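Sharing a structure with you now.
With one protein chain held back, the other chains of the complex are shown just where they sit.
And now, chain A:
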Amino acid sequence: MNCQALIEKFVNDRHETIVNQLGQLLITKELKLVDFIISIGDYLQSIELSKRSLALTLVANVVEYLPNTFLEPNEIHHLVVFTSAKMSDHHVLIQSCVQLFRILAKQSAINDDDCITMIKSIFSDVYVQSFPQGSRYNVFVILLHFLLHRLDVVQQLGSDFVCNFIQSMDGERDPRNLVLCFQCLQYMTKYLDIEPYKEELFEIVACYFPMEYKPKVTNIGTEETVTQEQLVLALRNILTSTGKFAQYCIPMLIEKLESDIPSARLAAMDVFIHCIDEYDARDMSSYLVQLWNLFSKQALCAENQEIEICALQSITALMQSIGKSIQNDETEISTKKLVDRAIRECGNFLKEFDLKLAWPAVKVLQAVGRANSTCSSLIWSNLIPSLIKQFNTLEQANHRRTILDMITYFLQPTAIRTIIKLPSNVSDELWILLSTHFESFPSHCLPLISNLLQLNSIPGQVLEDNLTKFILHANLNDELKIKLSTVLKILASSPTFDRICTNLLSNLINSWTGTKTTPSNETLECCIDLCHNSERCRERLERFFFPSQQFIRLLPNLFKYLSHLYILTNLFSPLFDLLLTSIVNDEYTKIFCSKCGSIADESCKTFVQNFYETNLFDDSIWQSDKQTNLLVMIYFIGNLKRKFFQHELELIFNKINEKIFNQSSNEMTDIYFYFYGNLINKLASKNEILEHARSIIKQCETSPDEKHIHLWTIIVKALILYRPSFIEQYIPTLILWMNEKTNIANLACQSLKSLTNFNEQTLLLSSDADCIIHPMVKQIMFMNILSQMKPLLINNELLPSQMNVLVDLLSNVPKSIIQDDIISLLPILIRALAPSNESAWPSALNSISDLIKSEPNSIVDHIDTLFPRLITLATYQKDMSIRITSLKCLKYLTNLPTHKIEPYRRNIIHLLKVCVGDHKRLVRKEAVETQMSWCLLNA
């Protein structure tokens, strides 16, 4: 079919495929563009408007079909001239013209003059806002394209472009177009001269502030929607993009800050926080006090935490912007004046501790202080001495504690900490205060000490004595231990405190070497804290090194400061004998061995090789009296990294393969099996290992007894961690076992439980031990298990153990996977609450409680059975967590439609009278909440 015929067909039938055919002809050079235009010429000049419009659309669509490198500059030129002439022909044609423009604009061969013609034509002929959304969108796409890729051309047009753009977007309401407009504006404020039109430009943007837009819920999920955040961010970026807006923006922000609507205030503060990089303090000089008043008011009387945080950040931003301006005593803008004002206004609140404003005032002042070093020193030198004075005059201990907390808060580290120095008189006063009152208020002094140390304030000799005394004599609780450890770690980390650190360490070591006693756990922990320094760690550690069990527990904390080979040769090897004595029962010893294994890298290759060759390959190690040696080896080797030791691990696997299988059944078997699983998992990428693992699984399946099912479970788990889809092959076997009437059913239930339990990671089959763990393992496994187990779940004659494991399974499954199935499984969950299934209650209740909370309506059909069960369980004496969860379920049930639950109301309120008298406080608390929900059902 020739070109003319195709065009005619399109005009008559509007057949979409014709566009493709014509495009293809042009691409394959069977048709020249000139010929195409000549052929369509009659239609383009037709006296019938509809034909002209159609022809133009066809041209646009065909050109769109072509790649953007296809057209020659002269072809583009003629098309642009032609299209811009058509613009003034008739308004109906403009939409097609704009579409054609959009395609031409993206042609790479377009020259500068044509770009200018196009832009001018758009601005002079297109009344953008009178067109539908799609065409407006096209216009903005063209303009954004030029701004992004032909900025030089746009710059030639100068501020005319700005003026015309303002006219084009004035009144735009569609969020999709707004996103584009905001992007254009951001480029314009950055690269074009907006000076003549800055006010107009600001006005056109400011009318959208604060942005309140809720995306409509669309049925078509795939459609790309604009989010509120996207618009808010785009708008904020423009408002804060240039200091030229400051004179208009600040009054607008003030207006919004004065409003009653929290969201408007939040938005205004958000813009303010981000504007200080561009805005100059001089532009807002006349508004400074007003802004300060508004922000401090927001911070002092914040309705919620979000507003408070924003207000405090705004205060910091305000002070930072003032700090950046040039100032002296005469200038209107002065950091000192504003800090004085802050102290004058908020300082008084610090004296009334009982009042609600005391802490907000502290926060405001701290926000002022953290702005820059001048503010910090002003705030500190003004407030801290007076607080110290107040401390000395007050007698009530809790007031004194509050003051210490306040000082600590003022001195807390901020982002600009490095350049601030605490005035020396303040620092001295504080150290004196701390030395005299350390013993009375250790829990409040320790955080203050850490803040002071972080400000590089050098303490006196008293601190060492105080700390030594405190560590050696005080009976420390957990909270104090954490605070003390922070202080010691700061002391250890900085070279400034090297002397103090060394003295402290000597004092502590003397405390036990002098008396020849064993140091207490706390003392040793403190010593280890003092070694937290990458340069001095070895030196300090060696000073008091002696092998002890406490050490094994604490040493891994220091691993990051020491070289790997050093750890293995100087810590792991000498401690070996000690490890053997406690490996069986001590969790820490196992962790220590694992950690030593996991840090081994290339540099430790020789050590590792010698280690396993002399120990593991020695046949005598497999005798039962040497089993502790074997354990050390297992935990060490099981944690070696695949990256460095792939070859060695393979060697070990082949060597010990048979031995592990032949081990007689004892308590160690479990660990051997896990070690075996560990190696299989790590080496699973090798086909022969995979085959080997499969053959063992088969071997286990032929004689299912306790030992074999256990081994089966561990190897299967090792494999599915590597590749979760393997589970498909093994679930049928498991179901078969579960349906057996013998003990095998119970064993199979246990096996399923350990397969699906990802919370309890064993030391040897976890990502810590460098096992390969598929990121989607949970999802894929549960999907597979659930789909294959469904018939079993709906079966009415479940054994209690089966019920137990299945309900457990349901509570382990991530909620997103189970969402669709849970409603069909609800009867089982409710059945699990029956008196005979006591062991399944906790899991079943948790699942039900989650379900009622998220989808209360799904439970409506079952409330007749559910209520009596919950009522019974709410008074179940043996387990308080069951009582609490039942009460929670009862509480969530009040979200159901009132007419459904009204019949039960009296009964439940009566029952809850018993629960509020429960002998456990936590149960009473839940009962009270539930009781209130039911009592106030109609209120």
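Going forward, contacts are C-beta pairs under 8 Å (C-beta built on N, C-alpha and C of every residue); 3 or more make two chains touch, one makes a residue touch a chain; residues count from 1.
As a working rule, contacts and distances are computed from a predicted model.
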Protein name (UniProt record) of the chain left out of view, among "MIP18 family-like domain-containing protein", "Alkyl transferase", "Centromere protein O" or "ZSWM7 protein": "MIP18 family-like domain-containing protein"
Absent-chain contact - pick from A:I40, A:L58, A:L338 or A:A358: A:A358
Residue among A:D465, A:E613 or A:E929 that touches the chain left out of view: A:E929
Those residues of chain A which, in the complete complex, touch the missing chain: 354-359, 878-880, 913, 916-917, 919-922, 924-925, 928-929, 931-933, 935-936, 939
